[in-house]
Each structure stands twice: as C-alpha cells, then as structure tokens.
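Excluded from the complex is one protein chain; the other protein chains are retained at their positions.
Chain lettering (A, B and C) follows the sequence in which the chains are written, and residue indices restart at 1 in each chain.
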Amino acid sequence: MIDDLERARACADAMYANDKASRALGIEIEIPEPGSAIATMTVRDDMTNGFDMCHGGLIFTLADTAFAFACNAYDDVTVAGSGTVEFIRPAFRGDTLRAIALEEHRGRKSGIYAVEVLNQDDAFVALFRGRAVARGQRLLEE
Amino acid sequence: MIDDLERARACADAMYANDKASRALGIEIEIPEPGSAIATMTVRDDMTNGFDMCHGGLIFTLADTAFAFACNAYDDVTVAGSGTVEFIRPAFRGDTLRAIALEEHRGRKSGIYAVEVLNQDDAFVALFRGRAVARGQRLLEE
Amino acid sequence: MIDDLERARACADAMYANDKASRALGIEIEIPEPGSAIATMTVRDDMTNGFDMCHGGLIFTLADTAFAFACNAYDDVTVAGSGTVEFIRPAFRGDTLRAIALEEHRGRKSGIYAVEVLNQDDAFVALFRGRAVARGQRLLEE
Partner (left out) sequence: MIDDLERARACADAMYANDKASRALGIEIEIPEPGSAIATMTVRDDMTNGFDMCHGGLIFTLADTAFAFACNAYDDVTVAGSGTVEFIRPAFRGDTLRAIALEEHRGRKSGIYAVEVLNQDDAFVALFRGRAVARGQRLLEE
C-alpha cells in the first residue's frame, strides 16, 4: 500500500518516462505534494524567438507541464481542457525558469490549477491557470 | 516604396531568420495578408507527452507563433501580453497542424488576434486568442 | 414535430421566461439560427461605474447571456464552465450594445462559443469566448 505522496510521485515517474516533449526541452520535475508540481527549464539558444527572448509558447509549455504533473497525481489520466497565460516579463537565453503549480480546486471530473513562472531572481515571468479534465482511466499499471 | 503586404512579408522574413525556437520546431510561416499568418508544424516523436499525444504546450506554441507573425506585420515590434487556449481534440505523432491567425482588432498600442489550430483533416485541435502589445520600436532595418 | 430552428427558439423562450437577471437588465434576445444568439442591451444610468462608463461586468453579462442562449439551442441544459473577455473600448450611458454569439465548436458534452460585443456604431466593445458544459437534462417540457 502506498500513501498519497508516493502515488503522486509514481504517477509523475510514469508520465515523465514517456514524456519526450518535456525531456527534449530539458524540463525537470519535482512533486512536493499531491496536486502540486515544480517544473524547471533553462532557456537554451534554440528556445529564443525573433526578438532574442524566450519564445512565449515555451514559457507556456513549461507552465503547462507543471500543471500536467500536478493534476495527474491521483492515478486518473487527466488532460488540459483550457489554459490562460499572462506574460509579465521576458526571459532570456541562460535564464533558469521555475514553474510552480498549485491545485486551486479539484472536483470529480475537473480541476483548476494555478502556475507561477519565476526566473532565477524570483521575478514573475508569467502567470498561468489551467482547467484539467479527468478521463477516468488509470495511469499506473497494477 | 513597398506596399503593406510586402512590408508584412519583410517583417516576417526578418523575424523568422532569427526565430530559432520556431525553426527548431519545424514551424513554417506564410503571410497571406497584413495582420494574418499561417503557421504549419508536423508533430514529431519528440513533441509527444506522457500520454502519446502532442504536448499541449507545443500546440499553444504553434498558435502563439502564428499570432506573433500576424501582429508583427506593421514594422513595429509587438509581443504577446496574454493568451488563452481551448483544447478541443488531441493531436498525434505525424499529424500536420495548421494555425491560422486573424486580426480581430488593432488599436494604437495593442491588438487582439484569434488563432484556429486545425489538423490535416481540417478538424479543430485548439482555439487561441492573444493580446499583442506594441513596443514602439522598428523591426526592419533601413 | 419541430425543426431545429423552432426547437432553438422554443428553448430560448423557455429560458427567457424564467431569466429574471437578463430581463432586469433590459436584455432582449433573438435566435437567428441554432447555436447562435443576439443579445441587445441599452446602457442605463444604473449600469455605469465609478468612471462613468458601463461597468465591465455588465458588458461581460451581456456577452455571457448571448452565449447562454446560443448554447442552449438543443434542448439539453447547458451552463458556462469558463469565460474570457478582452475589453476593447468603453461603453457609455445610452449606448446600445449588441452581443453576437456564434458556435465555434460543439462536442458531445461541451462547446466553445465566441461572442462579439458591438456598440451602435458597430465598433467593438469587447470580445468574449466561453466554454459550455452540457448537463444531460432536457430543457423543454413534453
């Protein structure tokens, strides 16, 4: 028998093993508690856009990744239904970004998660909110 | 002297030349008219997430790229202030996604752009809306 | 037997008869076709905020009303799951606002609707998008 945090971390490990996109972006994941996740990414040269800033889409991707790992803590496959992002300040090559996802609400079939994206100086880069939709399928194998 | 469409395409060319992130994702851009852009991306294996679907962040990134190229048609550097996305159906490895950005409103300093993301069967994958903020800097060199 | 447009209008009539909030705001509804709705409201003195503009919440309310009547066209009770709004220009006392809701996507259990809010000069006041969630209950009586 495993406790809630062990289960959350087992779900994260199972997802991460198969998450080629997050790994290709160098994203790393920590699960401090069930319903929460921290995703970290260093802005590489090939993540910059035409204005020499980190592509906003990849900032969203980091936040969305933290969100996905936070909402998949319960061994019930859960996907993003929608997301909103406010961009606050740009990020640049070499910056280390940290996306911290917290569960704001969890219902039977859907949940709301807030994600703050901070840079290495703890300044806000973006604020994200996402709605998660549960699919009713187990994530972990027996 | 260049006309509006030539200027929009010159802006797109200048951005694209420097946009390492979009190029690393294999995104291609067309500018059908000023204020509009079409971004195309084929879902690669390294774009899939832990559920074998295209990472939602990369679908957002495609939409955000179309948005960025649409709103930078006027030789005035413009960045995303915020974005919202509704995910409608998943995309899978090998799918060719097309993000079509249209200008809904353009004011002096900000604009609103809608982006539809479609797959190769013309089915909706996602609907995006973004707010663009102009920086008052020229994009093209003299 | 009734056709789709008759059914959409019957649903709208049934909702409107009981919709005290929309009626108290003087909102009127037209159903041009199933999945679409037009809501009209004149900005009254008691709808203005501390800056002598129409309260943004009431502009949202007009858009949300058009959305609700658009998505309840199918005799399946449907409620708003989320909404986003971009405010484009203020509205003032005496302005007549028109919210035009269109169905962007309709799935089995949820749908996406876009609403444009225009003033009497056909200038954009706001752009709204909402996600509708069906409850699986009939709206019309036998």
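In this section, contacts are C-beta pairs under 8 Å (C-beta built on N, C-alpha and C of every residue); 3 or more make two chains touch, one makes a residue touch a chain.
Not measured: the values here are computed from a predicted model.
A.B. asks: Of B:K20, B:R106 or B:R131, which one is in contact with the hidden chain?
C.D. replies: Missing-chain contact among the listed residues: B:R131.
A.B. asks: Thinking of the whole complex, not just what is shown, which of A:R9, A:H55 or A:R131 touches the missing chain?
C.D. replies: A:R131
A.B. asks: In terms of residues, what is the contact footprint of the unshown chain on chain B?
C.D. replies: Counting only chain B, the missing chain is touched by 81-82, 84, 110, 131.
A.B. asks: In the complete complex, the non-displayed chain touches which residues of chain A?
C.D. replies: Considering the whole complex, chain A reaches the absent chain at 84, 86, 88, 104-105, 107, 112, 114, 124, 127, 129, 131.
A.B. asks: Need a quick check: the contact residues on chain C for the chain that isn't drawn.
C.D. replies: The list for chain C reads 14-22, 24, 45-58, 60-65, 68, 72, 77, 79-87, 90.
Going forward, only the chains that are shown with their structure count from here on.
A.B. asks: Centroid from C-alpha atoms only, then distance chain A to chain C, rounded to Å. What do you get?
C.D. replies: Inter-chain centre distance comes to 34 Å.
A.B. asks: Could you list the positions in chain A whose residues touch two or more of the other chains?
C.D. replies: 81-82, 84
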